[in-house]
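Every protein chain but one is kept in place in this view of the complex.
What follows is subunit A.
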Amino acid sequence: MTVIDVRGLRKDFTVRVKAGRFRREARTVAAVDGVDLAVEAGEMLGYIGPNGAGKSTTLKMLTGVLYPSAGHVRVCGLEPVPRRTRLARRIGVVFGQRSQLWWDLPLRESFELLRHVYRVPATDHRTRLKWYRDLLDLDAFADLPVRQLSLGQRMRGELTAALLHGPEVLFLDEPTIGLDVVSKQAVRGFLADLRDAGDTTVVLTTHDLADIERLCRRLVVIDHGRVVHDGTLERLHERYGSRRRVVVDLDEPLATPVDLPGATVESVSADGLRISYALDSATAGALVARLAAVASLRDISVVEPDIEDVVARLYRA
């Protein structure tokens, strides 16, 4: 079942630019420029892109916060802005930078207030809260006012707050931003459990690609308001030529360069004692066999492609 159905989605903003001492010119900028997206129930989708690419703007149109300039949007079969309050019951939202919690009240009270705001039956509320309390270890700080929580604790609170009404779709806008390593792991572990449970469709935007590698099978990359990639992580590596590398350490420099079709020398260092090859079509095995025939090898390592590199290349393109 398609939970999120987006076709030709656009959002134009008018910005005023200084054009002379007093004059300002209005210019229209497309923050989202024709995005198509279909997300099936139970998917966990990574939605990434550089700053200003249109990620958050897309999310805001999907959640009914912003009115699209053009295009077709349905979330849970509802048009977000006109059906905003009805949709709100069926989705959960965590904006990393904006809290859903009551700043001066104990975390526990925020949960109780949200139960009423979303009209969740007391028994459902208790069951879910119990589940999240254990998974996210909330009891340690549930009685503290939110303003006294660490960022990591607060984010665990935000996740619970977004899920207590049992939403069908969860939108996460940079849920790991600013978290320390331990808190990041806690949040990722929790999201992995949520994905494995399979009841909730999740759309996750992040700048931390480790989030994506750990959690998302499918990745949508957006740049300048357009989708530039939609598929698995592996597919992204293939498409953007991210290559595995073989780094060899030799006992002596090579007398003549070793040439193998499908492998190129990336760098030579340590006076010719360390050579790094990038693999296109050649296998690591073929390359090593070839090298072993002409030189004595001290050490070999195979380096997997780095998603950060791929994405950086993608953003620059």
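As a working rule, contacts are C-beta pairs under 8 Å (C-beta built on N, C-alpha and C of every residue); 3 or more make two chains touch, one makes a residue touch a chain; residues count from 1.
We adopt the following convention: contacts and distances are computed from a predicted model.
Undergrad: Can you match the unshown chain of the complex to its UniProt protein name from these: "TonB-dependent receptor", "2-oxoglutarate synthase", "ABC transporter permease" or "Quinol:cytochrome C oxidoreductase"?
TA: "ABC transporter permease"
Undergrad: Kindly state which of the options A:Met1, A:Ala26, A:Ala122 or A:Val182 is in contact with the chain not pictured.
TA: Per the contact definition at the top, the residue touching the missing chain is A:Ala122.
Undergrad: In terms of residues, what is the contact footprint of the unshown chain on subunit A?
TA: Those residues of subunit A that touch the unshown chain are 13, 51-52, 56-57, 60, 63-67, 81, 84-86, 88-89, 91, 93, 95-100, 102-105, 109, 113, 116-119, 121-122, 145, 173-174.
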